[in-house]
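Below is a structure I'd like to ask you about.
With one protein chain held back, the other chains of the complex are shown just where they sit.
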């Protein structure tokens, strides 16, 4: 298999999606991928963050995680996006990062990136499906190749059976579903598809 | 009919959606609604704006349009959102404003707002449908009542037949479709539905 | 409140959505609505039905439930659709019924119907969100007014927190989530909104 470069681009306020991003990175490294784990810039003012102790704690703890750049997107063969829902679509923080790639897009450099997404919400049906579908809509504008997991592994059923991507219910910053296996499978599947796409270029 | 309070919340970089918002406001006033026309805060840095003369010109020209606040959402019986597509969903600027209404949402104050949306894109099929559907997904989280126009007036067919809301192709800051009638109809329809919802409270 | 005419249009293969439809009807009657509970025609061949004992049993048990007609849609002020997911969108049986209302649609008779939807899937994240959003897309073409529940009642959180409509995980024909309260609330909310829309006509 071709050596695959995977960017894991996440936004997390209380840590759930950061945990998922880390699981995905580990699984991708284990199958030989080169990885970058990067966070999108925060948009919320400091006082908003400070008003929520879990958010504040996570924000401080991850200050050293590099910020995602256009260079990371250009570099990557595959991208896994991970972000919680905000009213059924991506948080503005993640959308802002995506919106800012207009330059890359205009230069045709987003075409054929292999993409999948992960998400979380407080409620079990609180946007876990809709948020991922919204991500994929934007990715189609990019000309990306979408490799949602479907029901391609038993771990998906065990984790709640979201075919659009691994998803968690996160309460008080804790993931309350058994989704580690589904995240790892999704990472491996993304690498597998990207490896084929790259090898055939 | 009950007196309806309508907030028109828009984001516009080169003026298309501001024009649509103004048409909607005029039509709403003409049927007796009380209106506020407000813009969501910009997220782009000054240098990004300065790099695009049309954006810069519109930005300067509309500096005095009030910024949308949570108070405007709480005040409104009906809301018309107007924003261009960014890769098939709302621009981060608009999404950020929506995301920031978590406090109102948690207090149950977004329930039963009557909502419709308008949008634009450069290409005729460049996200005009998907962007509005994405808006409505978020509005369902709010418990809003969605009054998309469907095919409830001949003006809709004349403007390209978008049942989810009035939409324009905007090129070089100019609307290149005949959508004024559809915008006006949509404003009146939103007021009509909101008037009934308010009267029945 | 105006007397509201509610059509509950369902498709069910093993009984989950029929149960939900019955709960909705009872709740609607309890607030004074006039109701029709009708099923859409089956498209599957007899041998497919016979191959699944639960499907066969339910099919036989509900043979006397009236079939939905265009007349029911024309009659109704409000419509609750209930159908299981099939790969994240409506089953062909329900979509076929909706497609067949082109005549009513062309005559403007679908405009301002107040609509909400309910659904089910085998997996917790198996299309419960996407299926309802797909229904609402079609309903916007109808010019319907969409009254998804959002988070307008505590029963919604208790049932899994699906803001687009009540949804169940159904396994072996049995609903495995506590959604009765959410269904009843959704029925009452649909009647409430429809009552206002009708009164204001």
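What to note about this one:
The chains carry the letters A, B and C, assigned in the order they are written, with residues numbered from 1 in each.
Just so we're on the same page, a residue touches a chain if its C-beta (ideal position, glycine included) is under 8 Å from a C-beta of that chain, and two chains touch if they have at least 3 such contacts.
Since the structure is predicted, the reported quantities are computational estimates derived from the model, not experimental observations.
Touch with the chain that is not drawn comes from one residue among A:79, A:148, A:170 or A:187, which is A:148. Seen across the whole complex, the unshown chain contacts subunit A at 1, 105, 108, 110-112, 133, 136-137, 140-152, 163-164, 192-193, 195-197, 199-201. Within the complete assembly, residues 88, 121-130, 133, 157, 160-164, 167 of subunit B touch the chain that is not shown. What subunit C contributes to its contact with the hidden chain is residues 43, 86-93, 95-96, 98-99, 105, 127, 130, 134, 137-138, 140-142.
The working rule: only the chains that are shown with their structure count from here on.
Taking the mean of the C-alpha atoms as each chain's centre, subunit A and subunit B sit 29 Å apart.
Rounded to a whole number, the gap between the C-alpha centres of subunit A and subunit C is 33 angstrom.
Within subunit A, the positions touching two or more other chains are listed as 88, 127, 130.
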